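A protein chain is absent from this complex, but the other protein chains hold their places.
Letters A, B and C mark the chains in the order given here, with residues in each chain numbered from 1 onward.
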Amino acid sequence: MAETIVSRRIYFIIFFALMVFTVITAAVSYIDLGAWSGVVAVGIASTKALLVALFFMHLRYDHQKIVWIVAISGFFWLGILFVLTATDYATRNFLTVPGR
Amino acid sequence: MGENFPLWPTAASAGAQNVDALFIYLIAVTGGVTLLVFLLIFIFAMKYRHTKAKAVQIEGSVPLEITWSLIPLGIFMTFFVWGAAIYFAQATPPKDAMEIFVVGKQWMWKMQHSDGVREINQLHVPTDRDIRLTMISQDVIHSFFLPAFRIKQDVLPGRYTTTWFRANRPGRYHIFCAEYCGTAHSGMIGEVVVMEPAAYEAWLQGGRGEGSMASVGQKMFQELGCSTCHRFDAQGRGPNLQGVYGRQQLLDDGRSVLADDNYIRESIVNPGAKVVAGFKPIMPTFQGIVSEEQVLALISYVKSLSTPAQTEPASNRPAVPPQAGATKVQ
Amino acid sequence: MSTVETRPNAVSTHSLHEHFGDLEQQREAATLGMWVFLATEIMFFGGMFTAYLVYRMAYPVAFDAASQDMNFWAGTINTIVLIGSSLTMALAVHASQEGKNKHVVWLLIATMALGAVFLGIKAFEYHEHWVHHLVPGPYFQFEGPDPRHAEIFFSLYFAMTGFHALHMVIGLGLVSWIVYLAARNKITREYHSPVENVGLYWHFVDMVWIYLYPLLYLVAHKHVSG
Partner (left out) sequence: MASAVHNVVETKNYLNSDFGIKSWLLTTDHKRIGLLYLVSITTMFFVGGFFAMLIRLELLTPAGDLLQSDTYNKMFTMHGIVMVFLFLIPSIPAVLGNFLVPMMIGAKDLAFPKINLLSWYLYMIGALLVIYSIVTGSADTGWTFYTPFSTQYSNSAVITAALGVFVSGFSSILTGLNFVVTMHRMRAPGMTWSRMPLFCWSNYATALIQLLGTPVIAITIMLVALERLFNIGIFNPQLGGDPLLFQHLFWFYSHPAVYIMILPSMGVISEVVTCFSRKRIFGYSFVALASIAIAVLGFLVWAHHMFVAGMSVYASLIFSFLTFLVGVPSAIKTFNWTATMYKGSVYLHTPMLYAMGFIGLFAIGGVTGLFLATLGIDVHVHDTYFVVAHFHYIMVGGAVLGYMAGIHFWWPKITGKMYPETWGRIAAGTIFLGFNLTFFPQFIVGYVGMPRRYHSYVPEFQILNVFSTAGASILAVGYILPLIYLFWSLRYGNDAGPNPYNATGLEWTTASPPPKENFHETPVVTWEAYDYEHMPPIPEEEPVVHR
């Protein structure tokens, strides 16, 4: 087995990309996107997070498949928490019909 | 099933009998399977005792595994469907049900009939009438539990919840608080008195309070100064409340919400949360100023503004001292 | 693939704990352990994110109004500072892989400095909120359409940033520990798991902030007037 060493240049490139995204997300907040502003903000944040995980945290170079599985299941379980909680909140008012 | 040693709860509504039927079905099916498991273990333990038997190695059997996964799953689905049907019916009260308000607080139940009668820890209802309970708590979570009708619904602070029943047997049945709520949780009990309609009418006559809830609400609407802003023309600083209840209301951030009990309540205690399109958020909050019971009265009034027949529903029955006849604190 | 270089790990028994077969197994176990821990951390913050999600859907007006009161520049600068510290941390790990302990030490000190700047700015913001009565509780005051729900926003804000700051403080502790290890040359080309794993932790904390920043500071469209 071997350990991968990533060149320094990559770290600087990623850092630069992260900065660019930060500027974008800050700037976008001055534009009125209505309901989309949240989606865009979280989208950009997720891209940044992905860059950090893949490069700074070496996920991209990790030789253990299980590490990938662990990282993904972390987010998957978070998804379970979000989605199933949302099934309640998103449907709470369905049954409130007028006059009853 | 004796009086002092009941092994089965009395059933005082058709709904209760449905629940019992499902319960018996569950006992029969699961009891059968569980008994089978017990028997097999017992038989195997006896028949294959090491003194008599030498082990025969068996790896397993995929068809068998599939069988005993799918058959239980199928059985479970019958539970699910039947249970869901009962639950769904329970969650959708009939439209024309008689409405009773319940306010829970540590540690008592306060009931209000829409024509003004108030009771504490007691609830008188007629037989063969759909009764809808709209409930809210002043403090912590409680739960309104009527075993004889097999219904139970948590009573929450800050939000209305509802349940309903239709009694078919006169009698006195327990009310329990089923959600732990502090010191006297086990003392937060009472009784439902189910009466024949005629007896109920008679009882009602004896206990009428300060007039119907809507008329109480109307009075408060004046006293609290709501009417200064909410006028029945387009001139007020607040919206005209006629016809609001039950309508899809457009908000100033573009969303629209259904103007139900919870919405009206929120408009009173936290008006800034949902601001009606075209108006400024100038309405002051009435949280802490009006009690939950008063909010209910105000809602009844606002509601009455949307039912044309009863626009002026104030009762002209004689005023009787509030707790006369109706209350018996346990 | 000029940017990536692969090198076999020299097997040596130095700093091998006895219950592991070899260094490779030990390193993999450590990395895996750290990732598993970070997965639990996702869920830890996940509880608060769920609360945020629910209330944001329920009370958009209040959340919008309340986030207007956030210090946009403090948040933005802090984001830049924290990403900067992640860069120095990544470089420190790199240096440790090459066995350059001097570099490791300095890069880690830079990381800590940036982390401290972050906490300083955060403290300044907290102070501002305090002065403006934006700390939830009896003294909370909010000039806006929906003050109660705004108080929920601020409760979440303090809980989320507070736990994030707590993680930063723990991070600073961990980094100073590996500074010590590196300075005493306890870190080698073959054995640098501690640096790597503290690095993973640090980046994770950074990642949390990457989400907190837009969710708390940029909730909705900024009204340019402020």
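Brief remarks follow.
As a convention for this text, a residue touches a chain if its C-beta (ideal position, glycine included) is under 8 Å from a C-beta of that chain, and two chains touch if they have at least 3 such contacts.
As the structure is a prediction and not an experimental result, all values here were calculated from the model.
Shown as candidates are B:P9, B:G171 or B:P281; the residue that touches the absent chain is B:P9. Shown as candidates are B:V103, B:L133, B:C181 or B:V244; the residue that touches the absent chain is B:C181. Mapped onto subunit A, contacts with the missing chain fall at residues 66, 73-74, 77, 80-81, 84-85, 87-92, 94-95. Subunit B meets the missing chain through residues 3-9, 18-19, 22-23, 26, 30, 33-34, 37-38, 40-41, 44-45, 48-50, 53-61, 64-65, 68-69, 72-73, 76-77, 79-80, 82-88, 90-91, 106, 139-141, 143, 145, 147-148, 150-154, 156-159, 161, 174, 176-187, 189, 270, 273, 287. Residues touching the missing chain, restricted to subunit C, are 18-21, 25, 28-29, 32-33, 36-37, 39-48, 50-51, 54-55, 58-59, 136-138, 148-149, 151-152, 154-156, 158-159, 163 (touch as defined at the top).
Here is the rule we go by: only the chains that are shown with their structure count from here on.
The mean-CA centres of subunit A and subunit B are about 41 angstrom from one another, to the nearest whole unit. The set of subunit A residues that touch two or more partner chains comprises 34. Shared contact sites, meaning residues of subunit B that touch two or more other chains, are absent.
By the touch criterion stated above, subunit A contacts subunit C in their complex at residues 1-12, 15, 18-19, 22, 25-26, 28-34, 37-38, 41-42, 44-45, 48-49, 52-53, 55-58, 61-62, 64, 66-67, 70-71, 73-75, 77-78, 81-82, 85-86, 89-90. Contacts from subunit C toward subunit B in the complex involve residues 59-62, 144-149. Interface residues of subunit B, counted against subunit C in their complex, comprise 253, 255, 270, 272-275, 281, 285.
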